[in-house]
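Heads up, one of the protein chains got dropped from this complex, but the rest are sitting where they should.
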Amino acid sequence: MPEAAIDTVKVLRRIGYKVEYPEEQTCCGQPAFNTGYWDEARPCAERFVRVFKDADLIVCPSGSCTTMVRTFYPELLAASSWRADAIALASRTFELSEFLVKVAAVTQVGATFPHSVTYHASCHGLRELHIHDEPLQLLRQVDGLKLIEMVRSEECCGFGGTFAAKFPEISAAMGTSKAESVAATGAEFVTATDPSCLMHLEGILGKRHAPTRTIYLASILAQQDAAQSSAQVKP
Amino acid sequence: MHREIIRRGMDSYDVAHLKGRARIKDWEAARQKCQEIKREAIDHLDRYLLQFEEKVIARGGHVFWAADSEEACAYVKNLATRLGVRTVVKSKSMVTEEIHLSPVLEKAGIKVWETDLGEFIVQLREEPPYHIVTPAMHLNRGQIAKLFREKLDSGITSDDPVDLMAVARRKLREAFFAAEMGISGANFLVADAGVIAISTNEGNGRLCTSVPRIHVVVTGIEKVIPRLEDLAVLWPVLATSGTGQGITTYGTLIGGPRRPGETDGPEELYVVLVDNGRSQLLADAEQREVLHCIRCGACLNICPVFRHVGGHTYGTTYPGPIGSVLTPHLNGIKEFKHLSYASSLCGACTSVCPVKIDLHHHLLQNRRNATAVGATKSSERMMFRAWRSAMLHPWMYALGGWSMRKALRMLYGLGLAGSIVDPMRVWNRYRSPVPLPSESFRARWRKNRAAN
Partner (left out) sequence: MPQTEKAPTENSSRARILDRIRAGLRIAAPEPPAMVSERVIFEPVIFEPISNPLERFQQECAANLMECALTADSGASARRLSEVLQSLPAGEIFVQDDPSLRRLIEMTTELTAPGRVIRWSSEGPPAGASQATITLAEALIAQTGSILVTASCGGRGASVIAPCHIVYATTGQLVPDLTTALSRATQERILDRNSFACVISGSSRTADIEKILVQGAHGPRRLVVILQGER
């Protein structure tokens, strides 16, 4: 969803970074890779490395894409002429929340979001990138935000990429379990580090006519009140 | 109702598991130690198996190496018929399920009693175990009481688990004392002591290996561990991961048939070491560590797919994440690759595995192996080839995105969401439709840049 990217750019600019979006980028190759088609994924990965290799830092509004680059590119491109570049690139590629907290060393990004929010720990971020606390640290600094913990926050939402297409009933059942955990919190919003989780959850919640809405983490951090927005210096 | 029963079972495991974990000061160190023990064992598998064999034989036991399930079953069957066995009592062993031993014995006219309560129950129902640790977790007490009334001629009116257990105990006591042969599995084969180690709670395994005059152990070759002291960490970890206990009630160690002067015990001990594809998996250096599995069940307990789907749906001896990883190696990738796809790759299994097997990455490797041998649908391969072309050309990528959005918008506008012509119909069956943005990020970025 474009909002994920738009809001990511907004937040990064607000804390003082110059943001570039290489227009030739397409996809990191994960869908093919995860389905076992590594030969088909490889050229996409090589292309990605080529497109981004001159960037100082790469921020990705998605834990799963970041995982693809950091965790899997070295293996996928082990025999490729792009191998060394891929490894170098991997060390400069970050998911948004870990970038903000660990690289930019900020948790206060000047955001206001006076709503109750619960956090779903997306699997790639949690188990591949070891992102545990960073999103919560950021959310706690958001003005007016009430953070409500959900039970089984670390349980998979059931999207899993092509899994949702191949095993739709299981995917939906897992999503329903997650929706029930969300509903139990009574929160107005549920957020996560992966827009794909949120898209899947939004679909499930919508089908159940549940009141909770999904919102990507950057979109919360991008929100400001009138005073904050006018105080912003335009980059 | 089925999901509810499973869910309650899983939830009680969650609570117990955390309590069990609290007894271990440094859980990560425990996992690391267990991984090292199993790695040492598997990396020197031949040496440790020979050490184990030598000691068992020196004490008067017999060791038979079976290349595959047919050979293992034939050996046990011939043994039983040669020794005049008419009744067998069996304690839990996944390997005996894997090789389908009971049908072979029954065809030879031998009565086989499953004595583990959960296994006893599913045996009466003539279905396979649901879960490697709790085989009957998919049934409630009412169903079990009814089963006992029907199949055991029991007049039981109560469905209290205590009373149900008493019925099973009485029935199976008769079997323990009548049987000529007891068959068990082994959790570990301890090389330096030359003993098999069996971890149980119920006591049926104890009776199977004490009362009948012949004891047969059926085990995979990968169960080996180097030293008796290794059990000091493996036993608590196995129990914690499997059921949330600090240790199982009985940690039994058997090194041979009864010795002269001992009060009781089997007169003969036979250990059947089963290969059945394991030595082949050993040769797969990338996935060799899958042989480290101690069959604790933790990956099943945590897997959200398993929670929703349950053991029988897998249709294999070993269900859950370890089953999905292992079965293609034991039974062929073409037939069982689909199991590796029945996962969202969430990685929870890997995070709980007490021997640190990288389970979810092995699932990914199985998927790669499946496409490499052409075991996936050619239409799917074509689709990803087309996808790749689109990804290599940004104009195609942009055009694809734009036309998809346009087409979906039109379809939904015509009220055709979820219909046969809707490419997202699988999605839309269970979820409300994805909101379609009016323009892509890329288009917006270009517009903004042009404006500045």
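Just so it is clear, A and B label the chains in written order, and each chain counts residues from 1 on its own.
Everything that follows uses one rule, which is that contacts are C-beta pairs under 8 Å (C-beta built on N, C-alpha and C of every residue); 3 or more make two chains touch, one makes a residue touch a chain.
All figures in this text were calculated on a predicted structure; none of them were measured in a lab.
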| item | value |
| --- | --- |
| Contacts of the hidden chain among displayed chains | B |
| Given B:V112, B:I254 or B:I322, the one touching the chain that is not displayed | B:I254 |
| Per the touch definition above, residue among B:G203, B:P394, B:G418 or B:P437 touching the missing chain | B:G203 |
| Touching residues (missing chain, whole complex) on chain B | 5, 8-9, 12-13, 23-26, 29-30, 32-33, 39, 43-46, 49-50, 53, 57, 59, 62-67, 71, 74-75, 78-79, 82, 115-118, 121, 134-137, 139-141, 144, 161-162, 164-165, 169, 172-173, 176-177, 192-195, 201-204, 206-207, 209-211, 221, 227-229, 231-233, 235-236, 243, 246-259, 262-265, 270, 273, 275, 279-280, 282-283, 285-286, 288-289 |
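One rule holds for everything that comes next: only the chains that are shown with their structure count from here on.
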| item | value |
| --- | --- |
| Chain B contact footprint on chain A (complex, rising order) | 1-3, 5-6, 21, 23-27, 29, 31-41, 43-44, 47, 123-124, 126-128, 154-156, 158-175, 177, 199-200, 202-207 |
| Residues on chain B engaged by chain A in the complex (per definition of touch) | 3, 304-305, 307-309, 341-348, 350-351, 364, 366-371, 376, 380-381, 384-385, 387-388, 390-394, 397, 426-427, 429-435, 437, 439-442, 444-446 |
